[in-house]
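Everything below concerns the one structure shown next.
This view holds just a subset of the chains, kept in their places.
Chains: A, B and C, in written order; residue numbering restarts at 1 for each.
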Amino acid sequence: MIRAAIVGATGYTGAELVRLLTRHREVELVGLTSRQYADQPYPNVYPHMSGQVDLACQTQDIDNITDTADVVFLALPHGLSVPWVAECVRKGKKVVDLGADFRLRRAAVYEQWYHVTHEAPELLAEAVYGLPELKREQIQKARIVANPGCYPTASLLSVAPLCGQGLIREDRLIIDAKSGASGAGRNANLALIYGEVNENVKAYNVAKHRHNPEIEQEVAERAGLDPDAMAITFTPHLMPMTRGILATVYADLKEGVRPSAEEVRDLYRQFYAGEPFIHIMDEGVWPQTKWSYGSNHAFIGLTVEARTGRIIITTAIDNLVKGASGQAIQNMNILFGLPETTGIEAAGIYP
Amino acid sequence: MIRAAIVGATGYTGAELVRLLTRHREVELVGLTSRQYADQPYPNVYPHMSGQVDLACQTQDIDNITDTADVVFLALPHGLSVPWVAECVRKGKKVVDLGADFRLRRAAVYEQWYHVTHEAPELLAEAVYGLPELKREQIQKARIVANPGCYPTASLLSVAPLCGQGLIREDRLIIDAKSGASGAGRNANLALIYGEVNENVKAYNVAKHRHNPEIEQEVAERAGLDPDAMAITFTPHLMPMTRGILATVYADLKEGVRPSAEEVRDLYRQFYAGEPFIHIMDEGVWPQTKWSYGSNHAFIGLTVEARTGRIIITTAIDNLVKGASGQAIQNMNILFGLPETTGIEAAGIYP
Amino acid sequence: MIRAAIVGATGYTGAELVRLLTRHREVELVGLTSRQYADQPYPNVYPHMSGQVDLACQTQDIDNITDTADVVFLALPHGLSVPWVAECVRKGKKVVDLGADFRLRRAAVYEQWYHVTHEAPELLAEAVYGLPELKREQIQKARIVANPGCYPTASLLSVAPLCGQGLIREDRLIIDAKSGASGAGRNANLALIYGEVNENVKAYNVAKHRHNPEIEQEVAERAGLDPDAMAITFTPHLMPMTRGILATVYADLKEGVRPSAEEVRDLYRQFYAGEPFIHIMDEGVWPQTKWSYGSNHAFIGLTVEARTGRIIITTAIDNLVKGASGQAIQNMNILFGLPETTGIEAAGIYP
């Protein structure tokens, strides 16, 4: 049994880790930390877990947690992961960071978008960006896995098969993304209360969302482009729903390149052949976020708009599962040599 | 492995059976019928099941289905179950009917509320009302299990511990129930389209809902009362949500009886001791339907309103799981001697 | 022109007053107060009011406001209205208090349910409970109008025609009410964020909601009963919607009284004859909260359940309009001798 601890277990991604790990047959949960709910039985905070977990929340004692656990999941606000990661590395424990601190390989880019100094830039080099469908082999050997953001997961799955193929202008992508409100976490924020979110749609953080550089970094790498020459537009929108992300991606075809939709679809099917969580839809079938509700599955639809010379791709995931906690467990499975689907095989809940 | 078939597999309860049974380690799905989608691969109808099930829908061939399967789940509109049940009995197959045809023990009551003639009243006597927490022993020996309606499940779990205890007027209960729209099935009905249901609450079928006699029958039995002397009011309401039922039950205390809330709560805790799916909340904690989302778990809250001499109970379930397909699998587990939680252990999805 | 001021103009009921009063042809808005947003142009707080109002929010200066205005609307948390009301009375200004401080005629009852001392019990005697359909004549002569709570408005409209008619046990009513989340106001409360409210239904404040004594007071008065002998159960539920209340009321018929549904309906039609905001539905038609969305209209459906000896009534209103700000304007119209529908005639928004 793998002994796992969750640091920040009472936010929404933490809770989703608890839900999934309590049913993972190779995992024993040994620690759940929460500053706000320390000493409270976990089901008092989340009654849906009644009878599923009998741990109480504990304070964030780095020593104790990293001693006890084989793998530590960090579900913390950005800027707080460094001491945990450093201690895990020191003790030879595996760590999967669901936050942003280890996703960007260049500290300067991190500091430019997050407006804080990175306190352990020397660790960035060995952190692996944990998108298993793209980096499975690096993850197997990693000590630090930087779990991708929810938006980048949907965005990168959308375009990875096209990158470096000579088909599209990878540097000029436009990504229009739509997310459920749970992506903002469990925070008592006026802009998140029901009356403000229900029956309402808006863009936010336009031209300045922190997931933008993460997308550009990975696309540049796959496409073999200069990361500083990327000009990808990423626009997030808040949806009146709890879970789900739909990324709609617009890719300009290069001059003189005019593949058919079926040629592009075949490219995707080959690229993702054998992937248990990736589903490529037939022409004219467009993914719905609800298909992925509560699951680690991703659904990709696409077409070629010959009239304009663009490929349009939409990808649907559950932001809390494939976009966060499910993917973190997928990474853990890889780190420990388990079948990659262990504990996260289930289909979405529909309707 | 138990070979299971689902008759009516493309409605919402059918789809939920498919979702849960594909992950049930002791079950092999051998048949999925659908009049509307015959010959289509199941994931074409429900893409969230891509990669989870590779059966195609088939026509409703009674002979073939009942030959192939060890247990048949019927998810059909009322009035259509009789030939299936009769054939299962004839061939010695187990049958779990998720419809209404075998829930009422007296054909006359069925005909009064459903306005159709019951075509096999002789089979009613041996059908067992499949609410495991109340009838586990009868279910073990049954051939025909009549799976309870979603509203009666929430209602009966709410009041069973009080029945026959000399505390309340069981015959005068008032049940005000709130259901998500999935309870109306997957039907192209104008009253169910989004613009009519969203941001909207209404009562419907007031004083004439067909789940009313089912509730009265079971309460009368448990309380030792004449079923013809019951005067239980049951009022269903449609909620702007997809899943979930909350039953709010008002029970008048008998003259001179004034238990404390804790005495009543203890009664519930004893009654449901050891039940894996039933959770009794502490004083002041009131169940939320979301806690049960996608799961077979039920949450019960209660208090005694001394000022008025009433007990107020609310119970939350997922109408498609504990209120339908999950409970059907719970019944199957009992019928085949499996641990009762097999395949339906998972917690709800929250948020 | 009536000069009107709104104290607490940036909560949801305040905002609804602003929306409605800016289109009221006999009203000039002269003051909008807000502690949180003082000095900000009102449309900065509520962009939907861009171009509709050019006032800035001001601090809560009692002297200035009560000097400038002919009528003052108070949209404040309970406990804060007394100094405003006292000053209005002193200066001969009309005041409509949308809060709870002047609804209960007996200070002791107020203190029992609100757990604070009432600081001006001497003013309670002259405050009029502002439910126009029941108290139009007293309102005409009032200086202080205590605008009813949202739940009591729906509840009292449901049962007023039955009270004192010898038909029902007015003291034993059960009211099961369902409200949209805007009833909890514009507050950054964790329990109100989207992930907690969406796709979720729960009861709350069971057996202890502060609208309970308000309902009992008014029912007792109309029925000629001792207010201390009332035993009305009132259970509020939170709905996954923004606006709307549906009250479902259960009234036991007295022994030997068995009116037909049409007799009861006629009673309602006579009682509410000529009322512009009250709509009695035909048998079998049950009100939907969406019908009242954004409007001052109330819809009442009812039937007699002969089998159990009960009358069941459901009433739908918009909690922020007929349940708060619209009714406050209706009261203002009465206070100033205007046609009662002025400025609040509009139908609901559907769908």
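Quick note on the criterion: contacts are C-beta pairs under 8 Å (C-beta built on N, C-alpha and C of every residue); 3 or more make two chains touch, one makes a residue touch a chain.
Everything numeric in this text was worked out from a predicted model, so none of it was measured.
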To what total copy number does the complex in this file extend, with 3 chains depicted?
-> 4
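Keep this in mind: only the chains that are shown with their structure count from here on.
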How would the chain A/chain C interface be labelled, same or different, where same requires over half of its residue numbers to be shared?
-> same
Count the C-beta pairs in contact for every pair of chains, then give the pair with the highest total.
-> B-C
Angle of the C-alpha superposing rotation, chain A to chain B, to the nearest 5 degrees | 180
Chain whose Cα mean lies nearest the overall Cα mean = B
In angstrom, rounded to a whole number, how far apart do the mean CA points of chain A and chain B lie?
-> 37
Where chain A and chain C are represented by their mean Cα positions, the distance between them in whole Å = 46
Multi-partner residues of chain A (at least 2 other chains) = 12, 182, 186, 198-199, 242
Along chain C, where are the residues that touch chain B in the complex?
-> 172, 174, 176, 178, 180, 195-196, 198-204, 206-207, 231-233, 235, 237, 239-244, 246, 248, 250, 286-290, 293, 301, 303, 305, 307-310, 312, 314, 316, 351
Can you list the residues on chain A that touch chain B in the complex?
-> 12, 15, 19, 22-23, 46-52, 182, 186, 198-199, 242-243, 276, 279, 281, 285, 287-288, 290-295, 297, 299, 345-351
Note: in the complex, chain C contacts chain A through residues 12, 181-182, 186-190, 192-195, 197-199, 240-242
